[in-house]
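A protein chain is absent from this complex, but the other protein chains hold their places.
Presenting chain A:
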Amino acid sequence: MTRFLLRRLGSAVVLILILSAVIFLLQSVSTADPVKAYLGANASPAAVAAARQSLGLDDPLPVRYVDFLTNLVQGDLGVSYRTHRPVVTDLQAFLPATMELVLWSFVIAVLLGGLFAVSGALRWRGSSIFRGPLLVLATAPPFLLALGGIVLFYAQLHILPANGRGPGETGPTGFLLIDTLVAGDPAGFASAAQHLLLPAVVLAIAPAIAIGRIMRSSLTNTLGADYVRTAESKGLTPFRVLGRHVVRNSLGPGLSMAGLQLGFMFAGVVVVEQIFSWPGIGNYLAASIPTSDFPAIAAVTLVLGTIYIVANALVDVLQAVADPRLSA
């Protein structure tokens, strides 16, 4: 197992290095001039030349990459051309909001997906009433779902807010739900939950179906497996058969799909954050792209990519825990 973990960790590091190289290369081949963003469109040629010099844009490419990596290792992601603040400071401000949104959304996706899978595989009577609409909703693109949700729950029914995270104060974790709870602020907590609900569900629906379908087919396969028949022949109760024999053996495909979807959710969050004015890195990225704010774009991409790689490495480890045949 240790060997397996080390190998998996090593390959994650290599992947992140490759990712950083790709991001860096893209930045260097782009024709947009970041100095314009840094100084404004009306800067004098002398000022532009001086800025290029001070930003290190005139150095040869390999030198710049090594600088980039050295700074990266030291936790320095450069200064945003747009906000003129260190990118790390910006990330600290925006990342927790995104993390909170995506993680709760992921929890909702896994719960909905699990329900979808179990109800489908065990053929609960009447459960198709729940599965049908979910399937229909999953076919709609997220921006449409978001707009539909706002029209229905905000504009018509007035039961859910449509923008921002709510008035509560963030504390040490940056997760509004947790911070308001710790600070003993029930009104802030309720507001935070209300603000979170709509964007989180919108973001969760498509992944929920993806996870649910995969899990349903693996559950169905497992239920028909010979060893489940063996377990039944031991006279175990249906609950024990499910708990001890079916679930663990069905987890593998569901886990890999969940890891994959978590990665997609961090990418899909850009659209959802914009529609709901969610103060997260998606919004930050959307504002940085038109101004060619490369340090900001590179940092966000690197963070999202790292989360994706870590999530999938974690899935591999979990799969190996679930199935002893894999950790060879």
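To be clear about the criterion, a residue touches a chain if its C-beta (ideal position, glycine included) is under 8 Å from a C-beta of that chain, and two chains touch if they have at least 3 such contacts; residues count from 1.
The rule we apply is simple: contacts and distances are computed from a predicted model.
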- Protein that the absent chain corresponds to, by UniProt name, given "Peptide ABC transporter ATP-binding protein", "LrgB family protein", "MoxR family ATPase" or "NAD(P)-dependent oxidoreductase": "Peptide ABC transporter ATP-binding protein"
- Message: Among A:105, A:119 or A:249, exactly one should touch the missing chain; which is it?
- Response: A:249
- Message: If I consider the whole complex, including the chain that's not displayed, which of A:57, A:147 or A:322 touches that chain?
- Response: A:322
- Note on the structure: Logged for chain A, residues touching the omitted partner chain are 3, 225-227, 229-237, 244-245, 248-249, 322-325, 327-328
